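Got a structure here, written out as structure tokens. Questions coming.
What you see is the complex with one protein chain gone and the rest in place.
By written order: A, B and C. Residues from 1 in each chain.
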Amino acid sequence: MALKTAKQYYKSLEGLHPVAYILGEKVENVHEHPLIKHMTAAVARTFDLAQDPEGRQHLVTKSDLTGEDVSRFVKFYTSPDDLIAKVRMLKFLAQRIGGCYMRCTGMDAISSVGIELYNCDQKHGTKYWPRFLDFVKILQKDDLVLFSGVTDVKGDRALRPSQQKDPDMYLRVISKDNKGIVVRGAKIHQTGSLCAHWGMVVPTREMRESDKDYAVAFAFPTDAEGVVHVYGRGTLEARAMEECDLGNVEFSKFAPMVIFKDVFVPWDKVFLCGEYEYCGDMVRNFGNYHRHSHGGCKCGVGDVLIGAAATAAEYNGLVDNKGSINVSHINNKLAEMLKVTEAIYGCSIAASVESTRTPSGIYNVDPVLSNTSKLYEGKELAEVIRMMIEIAGGMVADVPSDKDFAHPEIGPLLKKYLKGADSVSTEDRVRIFRLIEKLAFESRDIVSNIHGAGSPETHRMTVLRNANIEEKKKYAKKLAGIKETK
Amino acid sequence: MALKTAKQYYKSLEGLHPVAYILGEKVENVHEHPLIKHMTAAVARTFDLAQDPEGRQHLVTKSDLTGEDVSRFVKFYTSPDDLIAKVRMLKFLAQRIGGCYMRCTGMDAISSVGIELYNCDQKHGTKYWPRFLDFVKILQKDDLVLFSGVTDVKGDRALRPSQQKDPDMYLRVISKDNKGIVVRGAKIHQTGSLCAHWGMVVPTREMRESDKDYAVAFAFPTDAEGVVHVYGRGTLEARAMEECDLGNVEFSKFAPMVIFKDVFVPWDKVFLCGEYEYCGDMVRNFGNYHRHSHGGCKCGVGDVLIGAAATAAEYNGLVDNKGSINVSHINNKLAEMLKVTEAIYGCSIAASVESTRTPSGIYNVDPVLSNTSKLYEGKELAEVIRMMIEIAGGMVADVPSDKDFAHPEIGPLLKKYLKGADSVSTEDRVRIFRLIEKLAFESRDIVSNIHGAGSPETHRMTVLRNANIEEKKKYAKKLAGIKETK
Amino acid sequence: MALKTAKQYYKSLEGLHPVAYILGEKVENVHEHPLIKHMTAAVARTFDLAQDPEGRQHLVTKSDLTGEDVSRFVKFYTSPDDLIAKVRMLKFLAQRIGGCYMRCTGMDAISSVGIELYNCDQKHGTKYWPRFLDFVKILQKDDLVLFSGVTDVKGDRALRPSQQKDPDMYLRVISKDNKGIVVRGAKIHQTGSLCAHWGMVVPTREMRESDKDYAVAFAFPTDAEGVVHVYGRGTLEARAMEECDLGNVEFSKFAPMVIFKDVFVPWDKVFLCGEYEYCGDMVRNFGNYHRHSHGGCKCGVGDVLIGAAATAAEYNGLVDNKGSINVSHINNKLAEMLKVTEAIYGCSIAASVESTRTPSGIYNVDPVLSNTSKLYEGKELAEVIRMMIEIAGGMVADVPSDKDFAHPEIGPLLKKYLKGADSVSTEDRVRIFRLIEKLAFESRDIVSNIHGAGSPETHRMTVLRNANIEEKKKYAKKLAGIKETK
Partner (left out) sequence: MALKTAKQYYKSLEGLHPVAYILGEKVENVHEHPLIKHMTAAVARTFDLAQDPEGRQHLVTKSDLTGEDVSRFVKFYTSPDDLIAKVRMLKFLAQRIGGCYMRCTGMDAISSVGIELYNCDQKHGTKYWPRFLDFVKILQKDDLVLFSGVTDVKGDRALRPSQQKDPDMYLRVISKDNKGIVVRGAKIHQTGSLCAHWGMVVPTREMRESDKDYAVAFAFPTDAEGVVHVYGRGTLEARAMEECDLGNVEFSKFAPMVIFKDVFVPWDKVFLCGEYEYCGDMVRNFGNYHRHSHGGCKCGVGDVLIGAAATAAEYNGLVDNKGSINVSHINNKLAEMLKVTEAIYGCSIAASVESTRTPSGIYNVDPVLSNTSKLYEGKELAEVIRMMIEIAGGMVADVPSDKDFAHPEIGPLLKKYLKGADSVSTEDRVRIFRLIEKLAFESRDIVSNIHGAGSPETHRMTVLRNANIEEKKKYAKKLAGIKETK
């Protein structure tokens, strides 16, 4: 089959029965829940677009493992071109979804884990790499959705995993036998976990020998026994619960905490177990790939931010008779917005060009450039959003509800008084303000800009550590006429 | 009486029966509505604090009109010290309320209108000034809450009031007789209108002779016949409706649209009617005063932002044994946050020092400095908020609900896994993330930073027009050795 | 006499014979040297302006010590109004000099030292305070110019004074007897030392008991035996040496290193000797005062930057027929430039308003606000300068010399081809580019923006340490509903 339709995707979810809690209630048919279904729709859209001629070019590729057409979301990055194609695909999708569609976490995870499993097998004689290829083949064959579980809850930030008072603050192996292992812990900010068929746990940091029990990677079905998904509350629940004033009329995001209550994992899905020296590189690979992913998707979202701002200006009446915005400070702001979003994109493309081959055949992105991209997202994208609000105007703050518009007495008054440019209906004008509100105030999106794929301080340190400062000092000393003594 | 207690304030609201719609429903006892009462509580807190020894120094002053102790919120600014005291009062209150308490709009309105009424009487022989003083005396005597109605809905932004297709897009006089006038139109973003006893309409822009019908200022009770308040939806309604996960446990903000359906205003409450040449200065005065007000209150909110970030860092375990944050990048960010909030405050203090006396005896703030303050709020305060999120960490995005914590099965798991520093309860840690979420994502607060008291472009132009560029050119030419020919 | 004329100031310099080296040569009549005389002219201008009716209001005040009219440059700050007046005076002067006139260092030094001498006498029974008052009376009576010597050369930055391999890396007492003390060391960046009659050494940092020999403050004539001034090279020497292409036609800056080759200081000019516990506060007082001074002078320079940019735009032809700049991005940049310069000024004014009285009667500025002001100078003023260049255009880079203009063959060609707006002579256009070049590229001015009065990191830490973070945490916790347990 290799490529699912959206319909097949929805069908496949019916067979899953994850344990999920949302706002204090245990939820059955969770994929239909108003707080979940808008992200499921976003994932479904990625299946739809793979069937579309333009989308297919971005989303479908050939498997290195089987030679078949497969989704790019389940393929290893085996060339710089793969990495470029990924960035472009994510931008393409984000322009059409206006937010997160979660499949990149699994895509980034397989390459980041894969690189190290190959290395581990070479050194320790383990058999993780072929076992892992079998798993990836399953993903490819059934066009499955995988999410990655990286971020542990971490407890006291000043302590290592094995130093925590409660040993479960990082996910760990609590027992093993000849069938498999049992794990306990919790992963947080698990974007779209309930939209996926499988999850894959990746260690969240480097580990030392004393942290050996925490050096574990494995795959699990999202409804495996003992796995509990707890919905993390965002800012705009009321809209989705009432199904009105949505902003983005189709798509949204959620990010549960996933708790592992002593979950059993059979050995054929265990991809690391105790070889602690690979944890650091695994998560660093993942971080670098995922910051690179953001370069594509956040530029796509940026296009929506820019488009929304420009539309609001048009609807406010600030265009000339050719439809071009004729207010110079708005044009200036649009250019500044583009400057940031294009830098985010450009640095990810460049990180692909400057990628390097690892022994596994998988290509690693340039860490300096991919982290530079993320740093612009982490800081300057907030200013892009602020400029969008500045262009749109105060109405973003407090538009009355669709329910008010539907009211027989005040509805007509609102339509009268919230009218902008003559050629635009009040309803459309309100729609664009709602979209802007959603883009600016959906907490999970905004916080992801800052903390997604690691926090800015991590990106800064990654840039610094991977830049060759000593070489740069040599250039400076040479030009200054300083003779190196060593 | 002159100074109400909080209890008396609540009591006084019982006598008001404004027409109000919230999310599609007409609401009776509106002051008790969950989306309204948290702002009423903020206003009540200002009455409380006026009874408190420390608060009294900020909130209570002597009336120039009667010599009695009155609330500073209903006193004209008749000295630079009054203006300094205002800024300090607003900061004091904002530190304790963490957001808006809405009384500054009325306070700023009376001085900005007053200056021009005095000028108008001098030139046109009208009697607005003594009539206005009578109104202010009532406010002082009964310690009443006044809101100002400045911002019209404006329709097509490229057209003047009298050019709009629908003539009601700016509030206007539709008829007058010997008893009074009848007005029609709508004012938007009317922060806390339902917490006030009275409103005062101020023109939203300069007017020309053709716009004469729009040159109107007047006071009206918030429950006057024909006045309709329509709640403008913000981001976090679900929290207030469910009374959980509030963030700021006591206080919040709302900003309705106030529609005037042919409202009658008796002459003794009409303070401008056709004298269009005063509109521009009235609203410019108001703008400058109100940006100056933001200097105090947003610095106070800034202190809460900084305090919340520092608390989150502490709760994450990032303090030394003396309780000082020991992560240098966090300390650096706190210093940067202070830099912005103190500049906002400092420029408002300086705008007070450099204020100038008008013929009415009321002092006008320095417009360059007050608008400079607002420009920092409009842009850099967004970065302060972003830094707060950066310090706090990703948990701001998606903490499970209090309702999850209360659930017998998952509540204990959440308490276990969301624990941070050992000495802090999980519940308190969650509380600080909720506060940060509220501070970062309550749309009316954030949009007010940008668009409150006019939009940044207005502030920029006000700075430019009031700075003496020609004088500065003279300094440069002189130093360059250029002889001025004129 | 109390107030010197410029002529008297020049006359008084004739009596001084400091040992000075400039670019490898020992220089006699140093005050006439082309690299020195432009700063002497700046100082002379401050004497001139004290005689001018407008300038007098800024520059002349009454002595607390004698009741006589004295220069504000030699008066203690004994009220918030004194501090406001200082900021305004410095702005007034900088607008007219376009750069540094060096007298503020001495002014700031006397108050910062004075506060601690009073405290020291109270605790240790020393007699520094009356001795110091006698010295200040001399300064007042003869209207003398004092410079402060704060910054030591410091050697290895990671080591304290007493830990340095070479004990002279911080200035120290090497011997004392009943007549006085002998000191050795070097102070660097001694702006305008050769324009002053006296210098006053202030410790550069806090000291511990082990650093006791370094805890020394004293006054000395600039030509005292053993004092050597070594000119520090800046960027534009060729201009001053050739006396052409100057930019600022009258004024400039220099900042020598001052070396103390075992200099004897009599006891009546020694103001601290071993009481190490006052060093930290002395230099912190000085830092806070001096950052506060920058608030005035750099805003004045900012006015020149803005005026120069606006003049260049005019000369490039970018004005309407009323002379107003009609290019929106330039107006926008001018507003942004004002935003920064006014914030620098405003925070210094506010730091004066929020000053506090010390036991000596001298007022200390608010450290948070004065350091906030300096932080804007340290970072954002660079952007103001960049915007000036952006507005002016590429011509700032590489205008041919006055000597080319004077050349019979190419002079006429240059006049033809470098013509801008028709109404402006090419010569005047070139003059404004030269001024801009001087304002943007005179290294001592630009580096002073960053490192003058301490480095940004110091300012950041001063802001952080003086802001009450614990109080702000209390506000946040209270609003979040957290009960303080302690």
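By our rule, contacts are C-beta pairs under 8 Å (C-beta built on N, C-alpha and C of every residue); 3 or more make two chains touch, one makes a residue touch a chain.
These numbers come from a predicted model, not from an experiment.
Shown chains touched by the hidden one, complex as a whole: A, B, C.
When the whole complex is considered, the residue among A:307, A:361 or A:411 that touches the unshown chain is A:307.
Touching the chain that is not shown, out of C:32, C:209, C:268 or C:457: C:457 (per the contact rule at the top).
Summary of contacts with the chain left out: across C:107, C:136, C:259 or C:464, the touching residue is C:259. From the set A:13, A:195 or A:369, the residue in touch with the chain omitted from the display is A:369, counting the whole complex. On the side of subunit B, the interface with the absent chain consists of residues 328-329, 332, using the contact rule stated above. For subunit C, the residues touching the chain absent from view are 21, 23-26, 151, 153, 155-159, 165-166, 168-169, 186, 188-189, 228, 230-238, 241, 245, 254-257, 259, 261, 316-318, 329, 378-379, 382-383, 386, 389-390, 393-404, 406-407, 409-410, 413-414, 416-422, 437, 440-441, 443-444, 446-448, 450-452, 455-457, 460.
Of the residues in subunit A, those that touch the hidden partner chain are 84, 95-98, 247-251, 303-304, 306-308, 310-311, 314, 331-332, 334-336, 338-339, 342-343, 345-347, 349-351, 353-354, 368-369, 372-373, 375-376, 428, 431-432, 434-435, 460-461, 463-464, 467, 469, 471-482.
Note that in this section only the chains that are shown with their structure count from here on.
Both subunit A and subunit B derive from one sequence, and where they touch, over half of the residue numbers involved are common to the two copies. If you lay the C-alpha trace of subunit A over that of subunit C, the rotation comes to 180 degrees, to the nearest 5. In this assembly, the C-alpha centroid of subunit B lies 40 Å from the C-alpha centroid of subunit C. Subunit A and subunit C have Cα centroids separated by 51 Å. Counting partner chains per residue, subunit C shows two or more touched chains at residues 332.
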